[in-house]
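Removed: one protein chain of the complex. Kept in place: all other protein chains.
Up next is chain A:
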Amino acid sequence: MAGVRSLGALSRITAKRYNVLSDISCRTFSVAPAMSARTHVNYEVKEDVAVIRMNDPTSKVNTLSVQMQNEMIEVFNEVLANDAVQSAVLISSKPGCFIAGADINMIQACNTSEEVTKLSQEGQKMFARIENSPKPIVAAINGPCLGGGLEFAIACQYRVATKSKKTVLGTPEVMLGLLPGAGGTQRLPKMVGIPGAFDMMLTGRNIRADKAKKMGLVHQLVDPLGPGLKSPEERTIEYLEEVAIQCAKGIVNKKISLTKEKGMMQKVQDYVMGIEFVRQQIYKTVTAKVMKMSKGLYPAPLKIIESVKAGLEQGPDSGYLAEAQNFGKLAMTSESNALIGLYHGQVACKKNRFGVPERPVKNLAILGAGLMGAGIAQVTVDKGIHTVLKDTTVEGLSRGQQQVYKGLNDKTKKKTITSFERDFTLASLTGQLDYSGFEKADMVIEAVFEDLNIKHRVIKEVEAVIPPHCIFATNTSALPIKDIAAASIRPEKVIGMHYFSPVDKMQLLEIITTDKTSKDTTASAVAVGLKQGKVIIVVGDGPGFYTTRCLAPMLAEAVRLLQEGVDPKKLDALTTGFGFPVGAATLADEVGIDVAAHVAEDLGKAFGSRFGGGNVEVLKTMVEKGFKGRKSGKGCYVYTPGLKSKDVNPDIEDVLGKYKLTPNPLVSSDSDVQYRLVSRFVNEAVMCLQEGILNGPVEGDIGAVFGLGFPPCLGGPFRFVDTFGANKLVEKMKRYEEVYGNHFTPCQLLLDHAKDSSKRFHK
């Protein structure tokens, strides 16, 4: 469509030019046949400005694929050769997307680091030509401009971006275990300063257009337009193009200077950065920070620092070479492979494989305004769903309402929304103590106390007032859904929706279906979850479902380690050292010791001695003493409000002393401690796949990483088995089994994989 449009426009221009300069028009004309063969990149000449338009017809977003790059080079050559062209504008004709990044498949198709290095060097070469183009090129950015797209844009002479919320700039490569490999590590420090560039490249965060302007990443902003004589999206792109053309002309006739005048602050900053000592200090500080955050488990940030340093200290040639070589090396690391796997998994878990629900949920009621209930309300109310939050007491309700308000107000303070938007959003939230209005609810999510009797009472009360089509979702972390559904008069409408606390921060939603849950109920629950912005895994019913079930043995092992005299701080250091974002002891405190005790007991009953390890009595005694974790101020640690640092709770010494175990030195080295914890987790995950609780290893990995904090650099339990080797893991487990018995018995599927090394969870 866009191709047709630009062709049409070209013919108009050609016709016009005929009258003026016949030779040029001939040339322009002769371009046309070649153009028609191109599918991704086209251009038309408007006066003396070539407008280069990108559009990948095979995808919703533009990526720098081989095809796109080849056509771009072709077009660029033509533009350079065309004497009628003085300057160029680079724009996407896809609404809401500039370039979302390089094509990951292109990198994954490579088998050696040399191949990837070559890819990087080709990219560098192309962007170097853009940067040195004698005809100025203006990048007109609307929508995501990420990764390779950003590197392309910053190679251009000038950048104009729309202020749309969709327009974000960034270098997310680090999140895939890579680095900006097409000149990004070399150009960014010059453009936004060394600290700014490190911040962008090491965090990979998205930068909104107005911030990008302040940083010096873009030169000019264009406001998105509302209704006019065309649709707002279409006209906004047109307007962006008009402004970009003006800029291109302005650069050619010297009305716009490309060397911007530096302010006093900038001059001072440049001077300071010119001192080698200062730069060395920055590298040192940044490296130290990276090491602290990543525990050295992620190679990409260090390679980014290395590449930037090479460019700044040894000149551009070394810099670009270092960038390309490091890019090649990183692409071959297991960390990158794991992170890219997670990326693909995340994309897959953002789709509704159950189809479109029969009726969209417009009215959602939540029972229980506790942390969970209010958290669910918080992520629902701003998605255009009318939300009812019901509690039994005024105090509970107002606490919940305050939580929702605070969540939105914090966004106002950060200026991501206006105070008006906050108020407007809150207008969709109704707080109440009774069941009025439930006859209009399309879905009810209960988040009441985890007690089967209470859940049964609630389901009966609710079913008496809701309409027949209404879905009843239960938010529980361990109670089997079929047990809860036993009280229901329409079990096909009952489903489990397991949210993770804090709901607004944790990305995962675990949806649990029973044999009786209808497909449409599942489709509807997934649709709601996706609206709430969640990454979703759909798992089968069973005690602890998937996530809680994996976590329980690991926590049991953690308790045993505490009993064996491992200090909570040491335990935390060992788990975070393995790549978990939160240490095991801290995690227990966050989850709540009482919840952990509850779950351990329930699952212990369901699964028998396999779930043993630490003594449940340890947890129970702690609960009795009031050490319920963070919420009660004391758990493994003592929490003082306002203080970030925490000390080990001195009183748990007594508790642990009472249940003291003697460690076996054969399996108690630091590394063994780590593998004892992880192997139980992984074994249980594999068993979930074996038993059909899990739909596949992808969902297993996503659930473990996004819900439980399984080390992202390992890519999830299943990718870990693939990378680490099932045989090696089984070997370790057998060693532990000899000491501790069936807690460490590997499951059949894991044994199968150990026997046959060609068996892999991920292809």
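Basically, a contact is a pair of C-beta atoms (placed from the backbone, for glycine too) under 8 Å apart; a residue touches a chain by one contact, two chains touch by 3 or more; residues count from 1.
Keep in mind that, in the parts below, contacts and distances are computed from a predicted model.
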**Fill in**
Looking only at "Presenilin", "Pescadillo homolog", "Trifunctional enzyme subunit beta, mitochondrial" or "Phospholipid-transporting ATPase", the name UniProt gives the absent chain is "Trifunctional enzyme subunit beta, mitochondrial"
**Request:** Tell me which residue among A:Val85, A:Ala209 or A:Val243 touches the hidden chain in the full complex.
**Result:** A:Val243
**Asked** From the list A:Pro57, A:Gly228 or A:Gly384, which touches the chain that is not on show?
**Response** A:Gly228
**Request:** Quickly run down the residues of chain A that touch the omitted chain.
**Result:** 220, 222-223, 225-232, 235, 239, 243, 246, 418, 420
